[in-house]
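Before we start, here is the structure in question, set down as structure tokens.
With one protein chain withheld, the remaining protein chains of the complex are depicted in position.
The block that comes next holds subunit A.
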Amino acid sequence: MEIEGQATVKESQPPKFALPVDSEHKATEFRLFSVAAPHMRAFHLSWVSFFACFVSSFAAPPLLPIIRDNLNLTASDIGNAGIASVSGAVFARVAMGTACDLFGPRLASASLILLTAPAVYFTSIASSSTSFLLVRFFTGFSLATFVSTQFWMSSMFSAPVVGTANGVAGGWGNLGGGATQLIMPLVFGLIRDIGAIKFTAWRIAFFIPALFQTLSAFALLIFGKDLPDGNFRRLHKAGDKTKDKFSNVFYHGITNYRGWILALSYGYCFGVELTIDNIVAEYFYDRFDLKLHTAGMIAASFGLANIVSRPGGGMISDAVGKRFGMRGRLWALWVVQTLGGVFCIILGRVGSLGASIVVMIVFSLFCQAACGLTFGVVPFVSRRSLGLISGMTGGGGNVGAVLTQLIFFKGSKYSKETGIMLMGIMIIFCTLPICFIYFPQWGGMFCGPSSTKIATEEDYYLSEWNSEEKEKGLHLSSLKFADNSRSERGRKKDSETRPVDETPSTQV
């Protein structure tokens, strides 16, 4: 579906892309096994670097039995470090969103990754509970690369496939949280067998995630491009991309109530996922008297479900969006996340090991799919402040993790199973606000599109620019995006505005 000649950006010759693109040069197909520049290459670079950050952030939990003896940690020290590891990213994600809007995802994420790599290297020389908490805190900042991943995918892929692209990139990155539970003990074992003693072997083991993180940042900088047409800086200098002001980006982001609702609901799918990553191994170990490495394998399987569940959520969002438009995306998100809450309640109530494992896996599928579905909606909330909205939502996820761990899993007020059940109830309540999300041009869960004057995609996205800015032509990319987002009306209405597209636009 190549549309040339509609481009209002001045080009000397139309650039050739390996994938079919729309008027913004965003790919309209998603080909998983291609590494074609710039679209699929950006995809692979972003998920691998995000995966590396997850591996680093959760590298300590599987090695805690050794670390806690070496650093003389108490259970409170460990709990606090766990909360610290997810709390740093709360503000880092919001800041990253703005940085993406202003500097581009490539520089923003590579900077963050290289600036947090020292924290991972310094984990090797931690010597007390304080230094351990600090390195986990600063390493956790790297989880903000999630936002640059989603921003980058939203910049590279068009509306029909943006949910899939976001879902696969996010899911395969989150996979790092599960993979690390298998990788770190393996690396530790190898180093110890070579001849190092336990208290030295775990320290050397941390160089692996640190180096992986550093190298992935280099790959990002060398091979990545911010936009299909090039990097921000070069496009800025050539006049092809306008540079926006932070205060405007910030204002239009925080005044959009949809961003806040999504931030809250994301706290109860992704936040819950992070909480479970931190507590589930201990839960199985204590409640069912398993060996530590068995409990660890079960814990890993929760995170590993991300390989299909989050991408699945993104694909469901795109499929439902194609047929029913934005209203379908919102309904799908609400249904899947609420069901996740139901299974969470069940998980807190079942008493046998087999049933617990089955319920946990079903719960993980719904919970992570909801994460994918959320980022099928986020790209459409704002065009000007896409990064900030992505950052707010992502940050909201971490806030949910901090809150949930503080309320239900700190100290001994609730047993872990009661905590899990109460968390499920909270998920259901905090998902209800999705019912209040309303787009004038597409409708919401319970209301159709508006029949008053502000009822087109152009009206919605151009309302973020004032007349001065429009005169300067700053709004042109939003205009193109508005045109491309018309598919969110759903198939019936969509056929009134453009010819029916016969070829499938999602190809994985």
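General remarks:
The criterion applied here is as follows: contacts are C-beta pairs under 8 Å (C-beta built on N, C-alpha and C of every residue); 3 or more make two chains touch, one makes a residue touch a chain; residues count from 1.
The criterion applied here is as follows: contacts and distances are computed from a predicted model.
Looking at the choices "High-affinity nitrate transporter", "Methionine synthase", "Spermatogenesis-defective protein 39 homolog" or "Calcium and integrin-binding family member 2", the name in the UniProt record of the chain not drawn here is "High-affinity nitrate transporter".
For the options A:I204, A:V350 or A:L403, the residue in contact with the chain missing from this view is A:I204. Considering A:S34, A:N70 or A:T294, the position touching the chain not shown turns out to be A:N70 (whole complex).
Contact with the chain not shown here comes from a single listed residue; of A:A36, A:L115, A:V358 or A:L406, that residue is A:L115.
Mapped onto subunit A, the interface with the missing chain covers residues 65, 68-70, 72, 74-76, 107, 110-111, 114-115, 117-118, 121-122, 124-125, 127, 197-200, 202-204, 207, 210-211, 214, 217-218, 221, 231, 233-234, 237-238, 286, 412, 415.
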